[in-house]
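Missing here: one protein chain of the complex. Every other protein chain is in place.
The block that comes next holds subunit A.
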Amino acid sequence: MAICTPLNSSTYSSIIPQQNHHDAAVSFARRACWRATSSHRPRRGFTVITCASSDAGTVVIGLAADSGCGAAEPPKGGNPDSNTLISDTTTVICLDDYHSLDRTGRKEKGVTALDPKANDFDLMYDQVKALKSGVAVEKPIYNHVTGLLDPAEVIKPPKILVIEGLHPMFDERVRKLLDFSIYLDISNEVKFAWKIQRDMAERGHSLESIKASIEARKPDFDAYIDPQKQYADAVIEVLPTTLIPDDNEGKVLRVRLIMKEGVKFFNPVYLFDEGSTISWIPCGRKLTCSYPGIKFTYGPDTYFGQEVSVLEMDGQFDRLDELIYVESHLSNLSTKFYGEVTQQMLKHADFPGSNNGTGLFQTIVGLKIRDLFEQLVASKAKSPVEAKA
């Protein structure tokens, strides 16, 4: 028996997709929000009866990336400094909220935000555990503008909880709570190119300062953040393209979707023949592509000693028909209808990466998460559910 509470539709916030160039992790989280919500939003003025997630439990997704969380559009009348994104089925928590040291504190101690010493993993574990079991929490807010820790906000347990930030898979206890985890692995060259694009307009920044900032953070990044990728169920690796010699602008990308085998409720996407090795250039007689074209590879591999399947896309989409052509040749996409991947990508055509592998794979992973959620709900419905007092 599920516990249902009537909630006014005004408690639902609408998400307005923000453009955060180069915060690929944020754009993924927003795609995940869109993907995970049903196509029906409660209409204004209606009272919506919602069931607390205690019937199926909350599905927890971890998303790791080296970028601060985007400034979310807060709930109407809510805290404008909140980092939390809320839609009807999904809540995205920014793990910066679990900083134990604020900006001044970190400066005094001489530690970066990447250092575990600056983060309260006990609190992170307690709160994620509480939300997963259907209990609301009072979560601190880290204010990215002031660098201070603001008073806590109440977070209610959602159907899907995404924890996004630097350390979702760092603490073993938190790792065990995750139903699915993703690591966004940006290569150094691409990271440098993106940061140049992001920061060159900023007064005070120069090529040297951008480079110095990346290099100063690298030791902590390599020690604390990068090792998390071995635990991820899916890794999205972003590399420079091989199609254009000496391309260092980071505009055309080679993106690899590394999918762990044997993860419950997760069936890796494949090309043509599952488990075989394929190299595919869709451009030819049936499909005309513009320079530099598109190249796909797919095959089994090992990643940190684990069996994985890797789907790789190098190049970019120029037209709608290229997208749909590619989609029609991929299998195990977990789409509900033909063309759903293309539709989702077109819907977010203004998001960065919508014309290359980053957008494509983020979209696919979003669909996989939806599929995982539905399978989990179905499996829990089959087993007897205890009535909660």
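The rule we apply is simple: a residue touches a chain if its C-beta (ideal position, glycine included) is under 8 Å from a C-beta of that chain, and two chains touch if they have at least 3 such contacts; residues count from 1.
We take it that contacts and distances are computed from a predicted model.
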{"item": "Hidden subunit of the complex - UniProt protein name among \"creatine kinase\", \"Dihydropyrimidinase like 2b\", \"CP12 domain-containing protein\" or \"Roadblock/LAMTOR2 domain-containing protein\"", "value": "\"CP12 domain-containing protein\""}
{"item": "Residue of A:E202, A:E249 or A:E307 touching the missing chain in the full complex", "value": "A:E202"}
{"item": "Touch criterion as defined above, residue of A:N188, A:S213, A:N248 or A:S328 at the omitted chain", "value": "A:S213"}
{"item": "Chain not shown, touching residues in subunit A", "value": "16-23, 67-68, 70-71, 103, 106-107, 109-114, 144-145, 147, 195, 198-199, 201-205, 209, 212-213, 216-217, 219-220, 347"}
